[in-house]
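To start, the structure itself, in structure tokens.
The complex is shown incomplete by one protein chain, all other protein chains being positioned as in the whole.
Chain lettering (A and B) follows the sequence in which the chains are written, and residue indices restart at 1 in each chain.
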Amino acid sequence: MLAYMIRRLLYAIPIIIGVNILTAALFFYVNTPDDMARKILGEKNITPQAIENWKMDHGYNFPAFINTKEKGAAVVTQTIFFQKSVPLLWFDFGRSDRNNIDIGAEIRQRMWPSLFISLPTFAIGVTLDLFFAMMLAYYKGTYIDFLGLVAGVVLMSISSLFYIITGQYVFGKALRLFPISGYDTGIHAFKFVVLPVIVGIMSGIGAGIRFYRTVFIEEIGKDYVRTARAKGLPESAVLFKHALKNAMIPVLTNVVVSIPFLFYGSLIMETFFAIPGLGNFTIQAIQSQDFAIVRSMVYLGSLLYIAGLILTDVSYTLVDPRVKFE
Amino acid sequence: MPVIFATDLIVYILFAGAFYFMLAVRKEGMLKEAWKDVKKRRLAMVCLSVLAAYSIVALADSIRWRDPIRNESGRPALSPSGGYIYSAEALSILDRALSRIRLENEKTYSAPLSSHLYVKESIELPDGRVAREYPPLRYPGAHILGTDKVGNDILYIALKGVRTGMVIGAGTTIVIIPFAIFFGVIAGYYGGLIDDIVQYLYTTLASIPGVLLIVAFMLLFGSSGYQGGLIRQSDLVLQAFVPNDRLFWLCLILGVTSWTDLCRLIRGETLKLRELEYVQASRAFGVSRRGIIYRHIVPNLMHLILITFVLQFSGLVLAEAILSYIGIGVGPQMWSWGNMINTARLELSMEPVVWWNLLASFVFMFGLVLPANIFGDAVRDALDPRLRFK
Partner (left out) sequence: MYLSKRIGTFKILVLLSIFIAASGCTPDDPYRSSERGKNIFYTTFVEPPKHLDPARSYSADEYDIIAQIYEPPFQYHYLLRPYTLVPLSAQDMPIPEYFDRSGRKLPENVPPNRVFRAIYGIRIKKGIMYQPHPAFARNQDGTLKYRKLSENDMSGINEVKDFTVKGTRELRSDDFIHEIKRLADPQIESPILPILEKYILGLKEYSDALRRDLEDIRRERKKKAGFSYNQTLDELENPIILDYGKHPLPGVEKIDDYAYRIILKTKYPQFLYWLAMPFLAPVPQEADLFYRQGVLAERNITIDRFPVGTGPYVMDTYNPNMEIILSKNVNFHDEYYPSRGEPGDRELGLLDDAGKKLPFIDKIVFKLEKEAIPRWNKFLQGYYDNSGITSESFDQAVAISASGRANVTDAMKKQGIRLITSVRPATYYNGFNMLDDVVGGYTPTKDKLRQAISIALNYEEYIEIFNNGRGIPAMSPIPPGIFGYSSDYNPYVYNWDSAKKRPVRKSLNEAKRLLAEAGYPGGRDREGKPLVINFDNPWTGADLTPVIDWYIKKFALLGIQLENRTTDYNRFQDKMAKGNFQFFPWGWNADYPDPENFFFLLYGGNSKVKYGGENAADYSNPVFDDMFKKMENMDDSAQRLAIIKEMTSILQRESPWVWGYHPVAFVLYHQWVKNVKANPMANNTMKYIRIDAAEREKLRYEWNRPNYAPIVIVAAIIVIAILPAVIRKKRTER
């Protein structure tokens, strides 16, 4: 088990390096440092000299990958890639291009609001998905199952933008039940969290119910369930005791892989509800073209994805002892 | 003078693909069985016809040509070299069919079927005083879904959004099919180092958060291409082709971020097919590897492609709206439902509310995504129920 995990972690290293090189290539050729300087120095009074100075002061006055002017190891180290991208490998995110803030400190701070929204959305969402899916499986063949399925397809065919727009309009403006948007720290965050969580659950519930329903129905069709039923166990007991337990594997695949991404927050939701989380941070960086931040977030996102894959593999072993590691 | 965008090819390929499958289901085999299964479901067939209707609108909006410019006497103006001079506007069949609502513009907002503008304006009264009134429309009652901020007919805009939605939904998968097949098959068939490299490639790509990859890519390629609206001379190649099309780049990058699933599926299926008896047999008969891949492996992957296609379709249409909201979707000049929602968002804060823009984009989008979802399910169930747990 331990050896397997170590092997998985080692396997992640080339991927992380690959991501790093790829993003550096994209970001330093897409948007040359000159472009960045012009954008950041603003509208008024930009001279070519000011651009040169800016590049110098932010450490962009190097070639992208190879510095032919230097000698020895400095050929590689005195480059934008080495100065800006390689430190990411040891979580040194550096400073933002636009207002020179420490990105690492910012990420640590913004992680919490993201978690405050995404964790309840995820936990309550999955619970509700499972609950409703079981209900539909339980009432299979009745009009509830049919209506539920239709509702599921309908719900997942609606753009999440509609949920946010109407949610704010109905609950915030018309009924005055929640603040329309905003955030506060600690316990005071509660009233701001409810509406985004409801909207988040709504936009995911259609797909969720449909998926888990198929999982349960598949499970109900299996032999051991028929045996249990034949023994005279009530339907609800069959469903909630036996089927649920055995349906855990597909559920886990779906669930565990997304856990690391909870830190990452939701891009759209956080912008609309003015939640100062990581998603908001990213959108802001995209719109102001602060590539130091975007680069850091790309890298962070990749790490979380890889973490999710490893977590899923590990969790398999915990649920299903039959899974072996070759 | 015809004009063909890079994305038009996607629509043509979509129709060619549909035609191919129509022929394929006539032959005996897996597809025929599946088709029988799908045909039994009435709902799926209804959805298929809705999808067909959308596709036809998209096709009608993908065949376009430029008219020669006419001078005041109505005759085409000639250039010094004697040729026609063509207008910068390439009108599609759809545009021409809808030329009434396309051209009957108002000044600004008007509610569906209304006879007056929705917004008061300063009107100079005969006595020189200025009053604020609702001015009458130029074409009262002509706009079934109302008009937008600059007076364009909403029904027309929503119909123009059909092509964008279809291209994103279909094009994304179509664009990446060749790559996915190529990499998936060589990884699965040859195994070893090639397999490792391909797996490394798609794991690395999949690791980068899609949205951010799209951002970087669209900033690189998106802003230089054709953004929608009038055609610039600089966009045209050989007077008829527009290869640098922002929408096409969007399809491509959306494809790159979503190709890993398909590639993985194809790789797995190839691994399985490779071991099948008849493949083994033809190898024994000395058929070359390439021959085996062409003759036995690729044709047997079609069902996977079809499933991926229909299942990804709806998600991609929805993604377009979100990307346009962030500002990295289709260009602002391109008619799309995402752009419609984006502007409609602000209109919701008007009092009284301008609801028809949001409603129209909702209905048109929902009308495409819902049937796509239902039909997609039917196709998947018919072809390969196991894939539910991919």
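Everything that follows uses one rule, which is that a residue touches a chain if its C-beta (ideal position, glycine included) is under 8 Å from a C-beta of that chain, and two chains touch if they have at least 3 such contacts.
These figures come from a predicted structure and were not determined experimentally.
S.K.: What residue numbers in chain A mark contact with the hidden partner chain?
M.R.: Within chain A, the residues that touch the unshown chain are 31, 35, 38-39, 41-42, 44-48, 50, 53-54, 57-59, 70, 72-74, 77-78, 82-84, 87, 92, 94-95, 98-102, 105-106, 109-110, 138-139, 142-144, 147, 168, 172-184, 188, 190-192, 234-236, 240, 271-272, 274, 276, 280-281, 284, 288-289.
S.K.: For review purposes, identify every residue of chain B that touches the missing chain, sorted by number.
M.R.: 69, 71-72, 77-80, 85, 87-88, 107-108, 119-122, 128-132, 148-150, 152, 219, 223, 227, 229-230, 232-233, 324, 327, 331-333, 339, 342-343, 345-351, 354
Definition applied: only the chains that are shown with their structure count from here on.
S.K.: Between chain A and chain B, what is the gap in Å from one C-alpha centre to the other?
M.R.: Their C-alpha centroids are separated by 26 Å.
S.K.: So in the complex, the part of chain B that touches chain A is made up of which residues?
M.R.: It comes out as residues 200, 203-204, 206-209, 211-213, 215-217, 219-220, 314, 318, 321-322, 325-328, 341, 345, 348, 358, 362, 365-366, 369-370, 373-374, 388-389.
S.K.: Once bound in the complex, which stretches of chain A touch chain B?
M.R.: 14-15, 18-19, 22-23, 26-27, 29-31, 153-154, 156-162, 165, 169, 211, 214-215, 218, 250, 253, 264, 267-268, 282-283, 286-287, 289, 294, 297-298, 301-302, 305-306
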